[in-house]
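The structure appears below as structure tokens.
Apart from one protein chain that is not included, each protein chain of the complex appears where it belongs.
This part shows chain A:
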Amino acid sequence: MFAEKACSLIKELSRCEEGLPPYNIELVKEVCTEIKQLHEQNKEDGAIVANESEIAGNVNPLYPTLRIGSAAVKRNIRCLLAYHYNRLRTLRTMRWQFGSILPPDIKTNLSSDEIDWFSKYSSCLGKYMRSIGEDGLNLCLDLRPPKSLYIEVKCLIDYGKFELSDGTVLLLKKDSRHYLPRSECEELITQGVFHHIV
């Protein structure tokens, strides 16, 4: 059946809702070969149909074959593009949720082009955020309206040293509690290092 492989790429994606399956380079290559073969066949058929219809003037028997062939090519291309596009969309959301550094086990699931794209996107976003206002604005902060300047947080993992903007260095250990300015720790909460205690 045509485009079966391309569809299994899409199925892989739909199975993990939040997160990315490993980039399936083999299947992508196989789909590309299928497209090439179909395209070659279509070109031959197309040439025959174009030649003969001039002479006979009526409908060529190969015409339906050509239609089905071209539908299969279109379908394959759609699946392939959708696969890559939807992966990039997830990757973009990841930049906002994980920050500019991805956990290593997610990174292993990406193709080298995707890693490239991620670092480019990251630097574009960084450049944009620095360009807002006089000395930049971090768009990842204050996603919810703040109620107080300081909040109490509990550290969930052994994070190591963490420097505040006033220069104090904190040692973040698992299960330690801190009372910190909200703006300093919001990003760490999003990344799952801190737990906000209400």
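Assume a contact is a pair of C-beta atoms (placed from the backbone, for glycine too) under 8 Å apart; a residue touches a chain by one contact, two chains touch by 3 or more; residues count from 1.
Definition applied: contacts and distances are computed from a predicted model.
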Name of the absent chain as recorded in UniProt (options "Eukaryotic translation initiation factor 3 subunit C", "Pyruvate dehydrogenase E1 component subunit beta", "DNA replication complex GINS protein PSF3" or "39S ribosomal protein L13, mitochondrial"): "DNA replication complex GINS protein PSF3"
Touch list for chain A against the chain that is not drawn: 1-3, 7, 10-11, 13-14, 18-19, 59, 61-65, 67-68, 71-72, 74-75, 78-79, 81-82, 85-86, 93-94, 96-98, 103, 105-106, 144, 147, 151, 186, 189-192, 195-198
